[in-house]
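Structure provided below as structure tokens; questions to follow.
Only a single protein chain was left out; the remaining protein chains are all shown in position.
First chain written, first letter: the chains are A and B, and each begins at residue 1.
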Amino acid sequence: MTNEKNRKKSQVAAIWRRLRKNKMAVLGLVILSLIILLAVFADLLFDYETLVIQQSAALRLKPPSAEHWLGTDEVGRDILARIVHGARISLPVAFVTIAAATVIGGLLGAISGYGSRQLDNIIMRIMDVFLAIPSILLSIALVAALGTSMTNMILAISISNIPPFARIVRSAVMTIKNEEYIEAARAIGASDARIIVKHILPNCMAPIIVQATLSIAGSILAIASLSFIGLGISPPTPEWGSMLSTGRQFFRAAWWVCAFPGFAIMLTILSLNLLGDGLRDALDPKLKT
Amino acid sequence: MEDRKDVILEIKDLKKYFKSPTGTLHAVDGVSFSIRRGETLGLVGESGCGKSTIGRLILGLHQATGGEILFNGRDICKMSKPELHSLRRDLQIIFQDPFSSLNPRMSIGEIIGEPLRIHKKIRSRAELDAEVSRLMDVVGLSARLFNSYPHELDGGRRQRVGIARALSLKPQFIVCDEPVSSLDVSIQAQVLNLLKDLQGEFGLTYLFITHDLSVVKFFSDKIAVMYLGQLVETADSAGLFRDPLHPYSQALLSAIPVPSSRQKMKRVKLIGELQSPIDPEPGCRFAKRCLYAEKGCTGKDLILRDFGDGHCCACCRAGVLPDETVFH
Partner (left out) sequence: MDLKKTVVPEERASQRPLLDIRGLRVEYHTDEEVVYAVNGLDLTIGKGESVGLVGETGAGKTTTALSVLRLIASPPGKIMGGQIWFEGEDLLQAKPRRLREIRGSKISVIFQDPMTSLNPVYSVGDQIAEVIHQHEKCSREEGRKKAGDMLEMVGIPRARYSEYPHQFSGGMKQRVVIAMSLACSPELLLADEPTTALDVTIQAQVLELMSNLKEELGTSLLLITHDLGVVAQVCDRVAIMYGGEIVESGTIAEVFDHPHHPYTIGLFGSIPTLDETVDKLKPIQGQMPDPTILPEGCAFAPRCPYASEVCQHTKPETVCVGGGHQVRCLAHQGAFQSPELMEEVRRGR
């Protein structure tokens, strides 16, 4: 068992060291961690009932102040509280959609890359069909067809993210399967399944992780976009996209109502992108430790 | 007639063709030779001659297009998957590039132990680790490298890992595909000595594939020369260097730069460029570059003629050609 622990330690340590050197990536990680922390402790910081749900005509459209750091919205709810609670929706949902897409897409990609030409063709042509449709349109179409609900939204976003993962894993598998150590594995009698699981997939992790990180960002945007047009999360649940949508009409008079949710989206996506780019460099095996 | 006793591997009329966009690539075309137990056969030739392909065909990593590969009398080409699987224990391979032949995400201990795990040779973890340590000791790797990764080691040590892995299942026969070509000269010598020692200790038979002629002479008992998928000459090492019969062998031997202040080579010149192995014409493929070629050289199938003492040559004009070689 010491072998396993040692292995994890040295590899992760090396990657972490490389990541640490990238200031932008560290910035992204810090921001993301903050957002996650806020989301985790949202209930402690901002009481859900009083601040997020309860409407109050008196507190309508108040600008940022000491009491309400980011102001209030059109029905008197604290915007900061709503944004923080909104993170509790956006982040987990985005994570779930991408996790599903990774597993399904990865599996399809691995089969496609390692299997026969015909199988590869069939799978990839199906993926091409999905890729030809802009993901937002695809999500909209799916949700419109299946009905507006959280589950359907997750389904729609997952499906539209499967093709990129399938492609990435497929191309990684196709590159790796020609490496000499795969030949060596066959020479010592490893089965196809063992080769895929033990030899190929671990060496594909880098592009998968990078794509996942960047896709989560895209997913957050997709959730926001769907909610923006009313096909995602419905009010009064605080969600950044729907907050943006309702805030639109008050932009002239009370810019903070839609500016801050928009800013939240931007910040989250920025941090994920910075982290994703940093991970891509840190995981690159060609860079010396 | 050659001594048929104790032949461990015999190849008969082996063929391997690949389909390419421009035609059929004749990588290996009708090659036959045999190797006796405990012997080393050196397989030499330049790039594209098919020597690496033969190595992989023997291991069952490629499917042959035609011919037979008889290992201890049984034809590998006709074996079922389970039979091939158990064959792996007897036939192993050491690759040329010690870096790309080791999984970068596995530790040295895992790499060496994997064959044992796959073939379920050892039950307990402790026993496995002990066996791996023993193998590391045999090939001269320090025990503290057990948890290291390939990229932390230099080429020589990585190659020792590859050798340890090949030895783990106690094979009878090892294909060495250019095992020292990527190594520095001083490390090459260490690894070659190691391979020789192992052969003596474990009674191994080697197929030693290389393009380096000086190494092959030192290392092999017999040598087979290939050109563009065809076997052009076989002989025991001393015999080949003393008296190369085939014009290609002569050109090859004379092209070796000799590290000596005295001997300036008299080179047997070759005309033209390497042919394409795609859809070649029947007959000798060396004819187009050969100074002695005549009309009769192409158009008919190649025959390996025996000149005595196991020295065979595929040149139809061998024996009547002027001897241009430097080495007497």
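The working rule: a contact is a pair of C-beta atoms (placed from the backbone, for glycine too) under 8 Å apart; a residue touches a chain by one contact, two chains touch by 3 or more.
This is a predicted model, so every value here is computed, not measured.
Interface note: of B:Val138, B:Ala255, B:Ile278 or B:Leu291, the residue touching the hidden chain in the full complex is B:Ala255. Among B:Lys217, B:Lys288 or B:Arg305, only B:Lys217 touches the chain left out of the display.
Residue-level contact of subunit B with the missing chain is found at 46-47, 154-157, 184-190, 192-193, 196, 211, 213-215, 217-219, 238, 241, 251-252, 254-261, 264-265, 267, 270, 273-274, 327.
Methods note: only the chains that are shown with their structure count from here on.
For the pair subunit A and subunit B, the distance between mean C-alpha positions equals 51 Å.
Residues 2-3, 6-7, 10-11, 179-181, 183-191, 194, 199, 202-203, 285, 289 of subunit A are the ones that touch subunit B when the two sit in their complex.
Within the complex, the subunit B residues that touch subunit A are 56, 59, 61, 85, 88-89, 92-93, 95, 97, 100-105, 107, 109-110, 114-115, 118-119, 146-147, 149, 151, 162, 165, 169.
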